[in-house]
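Removed: one protein chain of the complex. Kept in place: all other protein chains.
Presenting subunit A:
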Amino acid sequence: MDKVMRMSSERGVVIFSKSSCCLSYAVQVLFQDLGVNPKIHEIDKDPECREIEKALMRLGCSKPVPAVFIGGKLVGSTNEVMSMHLSSSLVPLVKPYLC
């Protein structure tokens, strides 16, 4: 859990993903499109993958990946990111972290 909290604060925008997860890749592309360079953690490449997954689920994610953190706070998965973006609430959130 601590590891997750640490990892999620490494950068303004952090995405927990898996190398095989194409939805995570879609989310990554979206942030890049917005001018943000998110930190991608491919948890399937991490030896503690199972623990990280459990921690993410405990934080409230229905699926472990993709899990998006902005400013160290959990924003949600693809659904939440898309909804926020269409309601124009995503851009203000990532403004401080633009490249």
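Side notes on the structure shown:
One rule holds for everything that comes next: a contact is a pair of C-beta atoms (placed from the backbone, for glycine too) under 8 Å apart; a residue touches a chain by one contact, two chains touch by 3 or more; residues count from 1.
Going forward, contacts and distances are computed from a predicted model.
The listed choices are "Origin recognition complex subunit 5", "Kv channel-interacting protein 2 isoform X4", "AP-1 complex subunit gamma" or "Transcription factor TGA1"; the UniProt protein name belonging to the chain that is not shown reads "Transcription factor TGA1". In the complete assembly, the contact with the undisplayed chain comes from A:85, out of A:39, A:54 or A:85.
Considering the full assembly, A:27 is the residue among A:13, A:27 or A:68 that touches the omitted chain. Although one chain is not drawn, its touching partners on subunit A can still be listed: residues 20-23, 25-27, 29-30, 33-34, 78-79, 82-83, 85-88, 90-91.
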